[in-house]
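See structure below.
As you look at this complex, bear in mind that one protein chain is not there, while each of the others sits in place.
This part shows subunit A:
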Amino acid sequence: PTAVKISLIDMLSETGLQVIEATSFVSPRWVPQMADHAEVMQGINKLPGVSYPVLTPNLKGFQAAVAAGAKEVSVFGAASELFTKKNINCSIEESLERFSGVMSAARAASIPVRGYVSCVLGCPYEGKISAAKVAEVSKKMYSMGCYEISLGDTIGIGTPGSMKEMLTAVMKEVPVGALAVHCHDTYGQALANILVALQMGVSVVDASVAGLGGCPYAQGASGNVATEDLVYMLHGLGIHTGVDLQKLMDTGTFICNALNRRTNSKVAQALCRL
């Protein structure tokens, strides 16, 4: 329910997280779970210093987002032609053309745009994805004006080896300061992959509280890496995140109760005695 989404975001805002992806301005026909995007955007308590980006797949979504108060948007590309075809029914080139409309409008409104590249370490349809292709798509999106490129291991198939190879190629085209990694934990590799990315200079990492979000391509498999587990590792490494792990775990407990499901975070499992 909308109220639960708003509470979740408000609780996340209190943890010290600086960026919280709030919702998606996509047609409810395609993504019914995000149908309440305008209400959520208008209902959340926006803390100063915290960013609340939203997905905007096209100009219409962008305009709706701005009308609802969005101050930052994201666009989603992919390094796989087949994935793009199956996901949004067009080619990579066509998808980038669609984004250029959003990019121009965003520039005019001084709204920053984050670019996502899916399937950077493998595709559920094509299988292997070349690092060169990832670099090419990332470069295009960066040149179009995205301030940051989030490289997504969409099916979690990557390992530290493929992560390194992919980042090496991308870093030739996009400055490392503009790169983020979005690792899925479907094969348990997320933290190891994130560690390698950090070792190579990446300093932006996407994660999901309680590891919310399964993998639509592997029934029963996990998806997003849990923010709690990531923060635990970073703090253990002496890396500053500004995030309060206890508050984060409390937020995870809240949403898992609301969803009537167990957390996917191992840190939460270990520390929250049931």
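Rule of thumb we're sticking to: a residue touches a chain if its C-beta (ideal position, glycine included) is under 8 Å from a C-beta of that chain, and two chains touch if they have at least 3 such contacts; residues count from 1.
We adopt the following convention: contacts and distances are computed from a predicted model.
Trainee: Which protein name, taken from UniProt, belongs to the chain you can't see among "alpha-amylase", "Kynurenine--oxoglutarate transaminase 1", "Nucleotidyl transferase domain-containing protein" or "hydroxymethylglutaryl-CoA lyase"?
Mentor: Per the UniProt record, that chain is "hydroxymethylglutaryl-CoA lyase".
Trainee: Where the complex has a chain not shown, which of A:46, A:85, A:139 or A:266 is the residue touching it?
Mentor: A:266
Trainee: Which listed residue, A:16, A:160 or A:213, touches the chain dropped from view?
Mentor: Only one of A:16, A:160 or A:213 touches the chain omitted from view, namely A:160.
Trainee: Give the residue, chosen from A:80, A:150 or A:186, that touches the chain omitted from the document.
Mentor: A:186
Trainee: So one chain is hidden, and I want to know which residue out of A:36, A:72, A:148 or A:229 touches that hidden chain in the complete assembly.
Mentor: Touches the omitted chain: A:229.
Trainee: Suppose we count only contacts with the excluded chain; which residues of subunit A make the list?
Mentor: 156, 158-162, 164-165, 185-189, 191-192, 194-196, 215, 217-222, 226, 229, 232-233, 235-238, 265-267, 269-271, 273-274
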